[in-house]
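Note that one protein chain of the assembly has been removed; the remaining protein chains are unaltered in position.
The block that comes next holds subunit A.
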Amino acid sequence: APAVKMAALSGSGAPWRRGWLPALQLIRRGSKAVTRHWKAMHFQRQKLMAVTEYLAPWPAIPPSCLAPRKEAAEEDNGYVRLLRRQVEEVFRDNRMIAVCQYNSMPDEDVVLMRYYLRKHNIEVKFVLNEIVRPVLSQSKYKNLLPLFVARNILLVSPETKAKEMLRVLKGVPQVNLLGACIDDTILSRQGVENFAKLPSLEASQGQMVGALALLPSQTSSLLQRGSMHLTALLDQHIRQLQAGETGSPAEPTPAQSSGAH
């Protein structure tokens, strides 16, 4: 091979006459394969690189036409489960649950309000909407869902003391009553006020019993009315006869009238 190269170099005539190997001759020309600079590619090679470029796949339906995929939030957070359980217990154990809008108050006012409500056995609970909403949507309290929007608190109590609660809340302008669920009955703000105006349960029960017992109490007097009337008439008649007859014995006529009963 070196002999052939020397022959090709020294020959001034046509190189193909003396065994000219193009592979070896082409190596002498230009730079080596690996260079520090970007070596210029042969045009054919450039065309080859252009033809064999990567073409990305495109979906049949453009993604902007499809609805966006909503990834469901994972609920394996134990803290979330605990809070949900607490909310369920609250709804189960308490008779009165009032939902109020809560605007930011000074902390001492919050403490005072909680104290006054505690005196009437009403507890104040701060809840997060993102926990309460799923719990409510799956229970029977679906209609309370529109209330749980924006910042709110729950006033819960095992007894139904709406009057005292309203009195306390009247003194606190930052907490506004939105609605309540008393004894599984959903009431609006107006409904709660009407409920508060009602007499207490014992008094209304007594009234109801009195109203129901009114008619039966009159039954015995109704039944005895006829005979009592007759007795009264006969007594009057006797008195008239006694007043008319002064010396005659009045025994047989009272005996006859008493035997007639």
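In the analysis below, a contact is a pair of C-beta atoms (placed from the backbone, for glycine too) under 8 Å apart; a residue touches a chain by one contact, two chains touch by 3 or more; residues count from 1.
Here is the rule we use: contacts and distances are computed from a predicted model.
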Chain left out of the displayed complex - its UniProt protein name, from "Phosphatidylinositol-3,5-bisphosphate 3-phosphatase MTMR2", "Large ribosomal subunit protein uL16m", "LSM complex subunit LSM4" or "Septin": "Large ribosomal subunit protein uL16m"
Per the touch definition above, residue among A:Lys39, A:Arg95 or A:Arg225 touching the missing chain: A:Lys39
Selected from A:Ala150, A:Leu214 or A:Ala243 as touching the chain missing from the view: A:Ala150
Touching residues (missing chain, whole complex) on subunit A: 32-36, 38-39, 41-42, 44-45, 48-49, 51-57, 77, 79-80, 83, 128-131, 133, 149-151
